[in-house]
Structures are given as structure tokens and as C-alpha cells.
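Here it is: the structure, laid out below.
Partial view: only certain chains, each at its native spot in the assembly.
Naming follows writing order (A, B and C), and every chain is counted from residue 1.
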Amino acid sequence: MIGYVDTVPGAAAPSLDVRGVRFSYPDGQVALRGVDLTVPRGERVALLGPNGAGKTTLVLHLNGILAGGDGTVTVGGLTVDRDRNTLAEIRRRVGIVFQDPDDQLFLPTVAEDVAFGPANLGLRGAELAARVTEALDAVGMAEHRDRAPQHLSFGQRRRVAVATVLAMRPEILVLDEPSSNLDPAARRELAGILRRLPVTLLMVTHDLPYALELCDRSVILDTGRIVADGATAQLLADGELLARHRLELPYGFDPAVAARQLAGNG
Amino acid sequence: MENLAMHISNGIVNGPVAAAFGALALVALALCVFRSRQDLDDRLAPMAGLVAAFIFAVQMLNFPIFTGAVSGHLLGGALAAVLVGPWVGALCVAVVLIVQSLIFGDGGVAMLGLNITNMALIGVAVAYLLVALLLRILPRTVSGLAVTAFVASVLSVLVASQGFVLQYWLGGTTDVGNSIGGLAGTMAAAHLLIGVGEGLITATTVVTVAKVRPDLVYALRSLRPLSTAREFPVPGGAR
Amino acid sequence: MGAGHAHVLYRERTSAVHRLPPEVKIAAMVVFTLAVVATPREAFWAFGGYLGLLLLVAAVSRVGLGWLASRSLIELPFVVFAFALPFLGTGEQVTWLGLELSVDGLYGGWNILAKGTLGVLASLLLAGTTTMRDLILGLDRLHCPQILTQIATFMLRYLDVLVGEARRMRVARISRGDDPRFLWQLRGFAAGVGALFLRAFERGERVYLAMVSRGYQGRMPGVWLATGAATTRHWLVAATVPLAATGIAAAAVVLG
């Protein structure tokens, strides 16, 4: 850990504070080369970048699943380290939806899987059941509650994965490519849910219009470094910057149309 | 004499006896290879690999039984017999033993015949005979299958451990005289505990599989008329 | 041991031993071990010779003596048996530090200790210089029945799948506020094993079907079998160690 004085815990601390984080995988692959990122409470930030940039690696640092390189990660004033209790508290606050739904689902039925997180938070009985139903309704999977997750279609698994985290009502929601494999309506519904949730949001995505729709601010990560940080609309307008990092607006996307629709959404 | 753990290492049993059992194992495995040609269809091939991997992995976790005074590991014979049948099952256990002896020195290479006889041949054969018998007597329910798997595990482990006693009696490099009876007793006691642990793991594993994918359980498959067997591999199971 | 992974013993190096085709290494290791086992236990000098041969191979293959020593602890359980024998053995007894020990038992203990250790060291040298995949390739070239190598290939693949799925299950649980010390605490040890088994199977089955979709028909494509097969030179080079060992064994039997 390099010299970094812990911020005062409490409401004033930023939700996420990443300082100088470096990380190499055991096989020697360098994934993060000094990442600094601060996300104030309640902000919505999109994390953009090419394949292999280190986005998932960064996400896995946010609740201590990966650790051990240089730098510090602080969540609402709590520093991620080896202390079991601190880690448990951090994992209570940070809900992560993994890029691969198979990393998320492991219990024999959908309902049990969604109940797992809230049950660990101490919920029981009717309250727990209500949480589960609410989360499954939100992603439109209520009718599949008694099926085995591994027997669902890919997109259905992705939706259940989102529900497992929504059911925990985390303070900080981190989503790694939540919209991939979702059908267009589910994608829009998810956007609606995320927009209404009163949380701090960090969303990894390759879908730039989706980032624009949901997040005011974006950061671009490339080869393990944050290379840009600013208002999403501004970043997306800088075609040269985007091109340098293998990002580009999709075919048929018209910023003017987007702006109109965005204004309509409020 | 804690962890005899069934893997006989080099030098425990003398050369001639080891060679004799080596020949026995070779003949028996050849028969298994011949018989399993019919069994090993598209669906059984990955299952056989998984059973072998599972036994391999679990054997590497030497788990303490109860107090830690006795430690041992699964032999896997019953699991293999229930899930992939006797012929392929014996081959799975044999593959595990061969690889272990080659790269871990876990059980000596020169003693491979003895180890294969005990764990792959005796262990799987006893387990399969018991399974075939019990599945006819017991109700064909989840608990029936659980009891079957448990009993077959315990007894197969016990019998397999006595295989070592027999081999030691025939060709132990040190004459322990009357202690051979004591050896038999110690082996039986230790392996009763190992057997119980093995029985619990085998029973739950088999039950988990049988509930979700009954088509994958060889022991259940052989009870059904052959016409329902199908050749197409199907993720999520066959109809 | 908790390792559970097949490649833990492989030492990534470049050495003449690493480059030898796997089939000659397997054959050499087996012959060497047989020679050791055939040696009379009283021929102490012979075991010294074997150890010398192994150390020589270790030096050439650059696997490191510390590594060999620490990894050979796997035979500890058998050593316990070896130490019990002097007390269990019958016949002539000697007294040492006030303990009644059987002479036959002492020899027996030595026998197991020496042959067991040499066997383990030989396997470790094979494991340290040969990947699991090459090992299976070697077995295949030594005309091991295809059904066995096929099971071994799947076993290798499934070890990765098991480890991978176990890791996924652990990550899934801890990131949703659970605090397990073991994977197994999911409704008890056995239920965790059952769930892991099923999960690994279904993943592995999908992988298998994807392999089938790419033309797999029960045997890995011939390229991997054809390239780098042993030449006469390889066999001759690798034969030196087992030949020396056989010589020592023969001498020990004749002199013994």
C-alpha cells in the first residue's frame, strides 16, 4: 500500500475512491497500471474502454475479490483490506453484477439464488419473500422463479443475475456490461430501473448510447490507465479521442436524435 | 499407522507379488477396455472424464476424519460404479491411479498392479454388485438411491482395504507375524471411517445428479428398457 | 493438500530433460523405478547410486533441489508406516535407546523409506519436466488403449472445469455477503460437492458438444500426436539413466 491517508469515514466520503491501483495477474499479465477514480455519492458513471482494457479487473477490485497489487480502494470511507469484517461490510454496500451471469448464479433455483444475498443481510420470512418477488418482477423473470438457473437462456440468466443484486438494495451498484444479451425491451426496462434507483452507479459498457442515456459522466480506461474523464456527451462528441481507444458511435446513431429523446425522457 | 490411505508405495510389498498383481490388473483392465467399448457413447465420455477428475481432485484433499487422528481420502469406486457403470468405472479409477503414480509418486509405479487391483477392480466391482442388488430390493426413490450409494461406498472401501491386507500377507517385505490380524483390524477400522465419509459424499453427489439429470446415472439407466436410451448427446438431458 | 490443480507440479523451464519427448521420459522413469524396487534392501550403496543418478537428472533439468525436497513430503504418510514397522516386526530384536526394535522391521522400514523416496523423486522429476497434456500424449504413443487416454484427456479438461466452477461459486457467494471459509459450507460439505459436480458436468458437457461441433471424434487431431515423437537418438539419450540403474541393481543382486 503506497502512502495514502484514509479519508474520514462517514457521509462526506465519496462512494468509491480508487487511488493508484496497479494489478498484475499471476501469469504476469499487467491489467491495471495505476488507476485513480473518485465517484461521489449518488453519481452515475460509465466505464468505457476497449476489450482487455482492464475494466473487469477494476470492477473486481471494488469489493476486494481481487487485491494485492499497489494502491488503495476506499468504499464510503472503508478501505478494502484483509480484515474480514471490513470486507463483509464493503460487500454489503457494493453490489456487483458480473459480466458473465454464470459467475453470479449458483443455487438450484432462481428464487433461492435471488434470496441468497438479502438472506445474508439478515432478512427473513415475508420481508425476504417480498424482496425476491420485487427483484424478479423488475427484470420480468417472476414466472421462472422455480426453475434452475443453468437451464435458462443466456439472456434470462443475465436478467436473474441483475435481480440477485437488485434484491440486496446496495448503496453502490456496479454493473459489468449489464445490457449484453438482453433483448431490446429488456435493455430499455433495465435502463428505466437503473435511472430510478437512488444509488451510486458504475456501469461498464461497450454500448455508448446506453452510457449516454444513463450516465452523465464517463471515464475511458485503456491498457490499465484512465485516459479520459468527463461529461458523457462531451466525450462522445470527441470522435478522435474515441477512435484512439477503439470506441465509436454505432452505425445509424444520430447524436441529434439522441439529444431530442434524452430531453423527452427528462 | 494413520494414512495407509490405500496407495501402496514402492517397497511395501515384494517384487514377485507386485508383478503377479500387475499381470492380474492388466488382464482385468483389458477386459474392461473391451466391455466398455459398448458403453462409452457420446454422453458417457464426458461423464467418465468428470468422474475421473472428481476422484482425482477429491483424493488430493486428504480430509481429516472427525478428530484428525485418522485421515484418508475417497477411493471413488462407488461413485464411478453408480455414475458410469462397472467397466468404464474401473477404467476411470485406473486412469486416476496411473496418472497419480506417474506424476505424484502417490502409490509407487512398481506397485500399480496392487493399487489398481484394490481400488479400481475390487472397489468398483464390490460397489457395483451391491448397487445392482440394492436397487432391486430398495424402493426406487431418492432415499433408496441415497441408501444404496452409501452402503455400497462403505462396504466397497472396507473390502478394498482388505485387499491390501491380503497382498501384505502374501508378499509384505517385513514379516509382521501375528500382527497381520492386527493390520487387518486397523485397516478395517480406519477404512470404516473413510467409508462413512466417502458414503456421505457419494450419496449426496449421486442424489444431486439423479434429481436434476436422471439420464446421467448409469445405475438407473440399466434398469430402464433399452429403447429409451438415445444416441444424441443433449445438453440439459435426453428426452 | 488443497492443490486440486493438475499443473501444480510442472516447472516451467527450458532444459534438455524438458525437451525430451514424454514417452521416453515415462519409459525411463518406469524402468528406473523397477530397478530400484528389485534391489536387495541390504545393498545400501546401491541406493546411494540411485540418488546420485536422480540428482544428476535434477541438475540437468534445473528443477531445483529445494523444490524436490519440499514436494517429496507427499510420501510422509508412508514414512509413518515405515517407522511403525520396527515395532511391529517379528524375529530378532535389538535394543536401542531403551526401545525393543525388530531387526527385520528396521530393514523393512529402511526398505520402504528408501524405495518410496526414490520412487517419489523419480515421479517428481517426470512431473516437473512434463505437462499433464504431454504425459497423456506420451501414454498414447506408448500404445496405451485409446479409451484410457480419452478418459485421461477429459479428466485433465474437467480438472480445470472443476477448479473454475469452484472459483466461480466462491466469488458468487462472497460478493453477496456470504462469508464461507470453504466452498463446502454451502448446506454442508457434501451438498456443495454435489452442486459443484453437477455444475461442472453441465459446463463440461457444453464444452464437449462444442468440440463435437468442430469435428472432434474421440481423438485429438493427429498433429499433436505426430509432431515431436521420439527419435532413436531421444531413446538412446533417455536410456542412460535407467540403464545405469539397471546396472546398479544387477550388481547389487550379484554382490548381495
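Simple rule for what comes next: contacts are C-beta pairs under 8 Å (C-beta built on N, C-alpha and C of every residue); 3 or more make two chains touch, one makes a residue touch a chain.
Bear in mind that the values here come from a model prediction, so they are computed numbers and not experimental data.
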| item | value |
| --- | --- |
| Total chain copies in the file, per protein type | A x2, B x1, C x1 |
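Heads up, the rule we're going with is that only the chains that are shown with their structure count from here on.
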| item | value |
| --- | --- |
| Far-end chain from subunit C, centres as C-alpha averages | A |
| Leading chain pair when contacts are tallied as C-beta pairs | B-C |
| Centre-of-Cα separation between subunit B and subunit A, whole angstrom | 46 |
| Approximate Å spacing (C-alpha centroids) for the pair subunit B, subunit C | 20 |
| Subunit B residues counted as touching two or more neighbouring chains | 212, 236 |
| Shared interface positions of subunit A, touching two or more other chains | 108 |
| Subunit C-touching residues of subunit B, taken from the complex the two chains share | 1-5, 9-12, 15, 18, 33, 36-37, 40, 42, 45-50, 52-54, 56-58, 60-62, 88, 91-92, 94-96, 98-99, 101-106, 108-110, 172-179, 182-183, 200-201, 203-205, 207-209, 212-213, 216, 233, 235-236 |
| Subunit A-facing residues of subunit C, complex | 168-169, 171-179, 195, 199, 202-203 |
| Footprint of subunit B on subunit C - complex, ascending | 1-4, 6, 9, 26, 29-30, 33-34, 36-38, 41, 72, 74-75, 77-78, 80-81, 84-85, 88-91, 102, 104-105, 107-109, 111-116, 118-124, 126-127, 130, 132, 135, 139, 145, 147-148, 150-159, 161-163, 189-191, 193-195, 197-198, 200-202, 204-209, 212, 218 |
